[in-house]
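Selected chains only, in their assembly positions.
Per-chain residue numbering starts at 1, and chain names A, B and C are given in the order in which the chains are listed.
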């Protein structure tokens, strides 16, 4: 198999190490370089002993030509970094898959409002393809610049998509009650993410407005012609990985078999698994994998649709979906490197 | 202080040991006897070393006259047990506070449907007072038989009560997305509650119908004259204690200051704490205590009320509320034995 | 690659599902059948949704000829089961790799004392090869019946082996203080393994004698001519997977560079990783992998050797080592199917 030469911008965090873990099992991946200013010169396997024996690679400070030999560059960086690399890569025709939010929001004013900075290259926003393969696969095949979706947005959009595309629900009152593991907060020295602060406890956060709300809303709006309104409340769970999205919507009609609808909608998708009727997918059933598992209920008494959608926020919500996007962009088997069962228990 | 003589039916489980823990700090409590057929003869402090030095008491098999010296009997038993003791105690005028669901549902047919058995003493249902002091305090003062509320019902009812009593929300579409620690499942040898099964994972359960739904619905219905419909989805969290209820409701009006409303509604309540605007109460902030902490949001864009309501399911959701009820029934300070801060971290 | 036909006896527990997870990534594995009396007829992927899409296989009750097409049979059963299958398989020349203790102890009287039953086929004990490849690789190449080592014994033996083989330590006072995740207790409905019982707590168990003690002692004794005595104290940790063995030994000599000794001892081993001097391997660095990571210290003030040895008890301590043994027995690359990085974080 022809190798894909890969560069990684900023691979010291959790999505970075997960990308390295998954690429170690990818038959075509050839990681050429990985950048970090703070860890310049340090072996990847020194920072992450779990990678000992898999990479003979050290972090290095970025240079203007560092990625010139790459086919694909992943940016596993905080918001506001990838946009500074995007233009140069785009002009060289090097594919960029950005894990951050820099290219996810179509309207630059909305982006600036939620992310608190000026956008470095607003003219590239229209070139960027939103990397949700189940929604956008054809455009991804030709994409040079991909905005990899956020973790919550992936689970929520996949859960609502069949309902919206078939015009089955009232769109003015969607409620997405979401639960995430702590890795969603990244590898940052913050008191709020200490074991002593989050273990044996649950809480909501950003209840009055979270950055993923406009991203989800934009994505859902593209699935319907009706004006759409969404309540999105994220909660922090005492676990490392996993997102559980519990999605509520009022049904417009009473005569549709939601189970069949979902099964048919996703029957050809390699990374969406519609569970048998009556299932309760748990986040561990997708731990370490690129799968999104979904169960759907028709609550007849209240005429609501209830969707339970779980994913590993670090995989389908970040590094795994990025590899899925790479596979599509490079025209190889979409499941390459991603076809492994979850770690249970 | 005059001592209250106390009997406990079935104190080997988690609500039983919590009751003993709390009563150890209660200035008036005098535990006379505690029953268990399976642990007959075993010292309480042998089963629970945490109680060494606090109780010189052994479990014993129940006898017909065992509780005759008691002022109050707590039944910390599975559903279907307390109802077998209720009549005899009631006739002797001994107060019974039942932790189970035996006396929570007014309609015996509904009870039988959800709990799968015949009721042993349906004629006592109308004598039973539902033990939510914030709703029912006056009736509790005179009660002989108290149905201690379920854990979820307590958190949900306290969260919706000010909205319903003031006719502020549409009652046809309440959504209660609830998260519970594993102790809610009790001390039963079940594979589904093993550390290896529930740690590092989150899932919904009983999505198509949970036993607490009719209890919550009945309780909420009593707060409004409008017909009421409720979606209730419980989720299992990887933590021992704690319930987080996330409550959604469409507002009928846009001009009410919900923060002030809640603060006034609960200003005299010793065990409901309305947090400052913008707060996100975490379950650990009530760990080991009888407090229910609540935050309320007005989501203006969608005109929804959002309520975050947290409690310790074993305390305010069980043993603590039972003691609060006992204090009310016995005419002593309602906070006796319950006025301790949470264990943080 | 020529396929290896595989049968599994009793694959409903944690080592069973882990075996299936790992075999799903093994290029030569072809699982023909898997037995369970209690789950007879149930799809493997129904019991373990994490395996959906990987196996089109159902549990079935065992029959006398069920394994006749198999090259290798794994027994992932409680103690006392595999020995009932062993003779028939042995006579048919079908390789058996037993996860249980049935064939680990050379002396049948010792075995019966610790495991509380008669041995079904004591004459096979001398045919069985103890499946610790780092100690026994050559014998394993010819083995038909393999006793896969216990989880604790693997971590402890690999930690002490270089010291014993080089006669560097006093053998009368070895101390192995070991810490294990809860999955070591298996998938059994036991109160002692409930989340509510073991989370947020640590304790020793079997301090006066654990079944793995004679197995470890026998293994270590084979590495030295000196009489050997071992104190082994296991502890239960609030985590799912992982063993951390902390090994103490008095040095006989003061002039040996332990770091170099260990690095050389294991330089050709694919699944033992000697960490750089001063390291503290954490169990997560081997989560889901077949690696044993070791750090060694010379504590000069007390002239002790200290070895820190970590493994995933379900992989190198069970299913992974079993596959490593299968690879050796079948003459294929020893790392087949096992060459994946750990899941971090």
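Assorted remarks:
As a working rule, contacts are C-beta pairs under 8 Å (C-beta built on N, C-alpha and C of every residue); 3 or more make two chains touch, one makes a residue touch a chain.
Worth saying up front: this structure is predicted, and the values here are computed from it rather than measured.
Every protein chain here shares one sequence; 3 sit in place, and the complete assembly counts 4 copies in total.
Keep this in mind: only the chains that are shown with their structure count from here on.
Chain closest to the overall centre, judged by the mean of its C-alpha atoms against the mean of all protein C-alpha atoms: A. Across the assembly, the chain pair joined by the most C-beta contact pairs is A-B. Centroid to centroid, with C-alpha atoms defining each point, chain A and chain C lie 36 Å apart.
The geometric centre of chain B is 45 Å away from that of chain C, both derived from CA atoms.
Among the residues of chain C, those in touch with two or more other chains are 14, 183, 187, 199-200, 240. Across the complex, chain B is touched by residues 14, 182-183, 185, 187-191, 193-200, 238-240 of chain C.
Against chain A, in their complex, chain B makes its touches with residues 172-173, 175, 177, 179, 181, 196-197, 199-205, 207-208, 229-231, 233, 235, 237-242, 244, 246, 248, 250, 278, 280-284, 287, 295, 297, 299, 301-302, 304, 306, 308, 310, 345. Residues of chain C touching chain A in their complex: 14, 17, 20-21, 24-25, 48-54, 183, 187, 199-200, 240-241, 273, 275, 279, 281, 284-289, 293, 314, 340-345.
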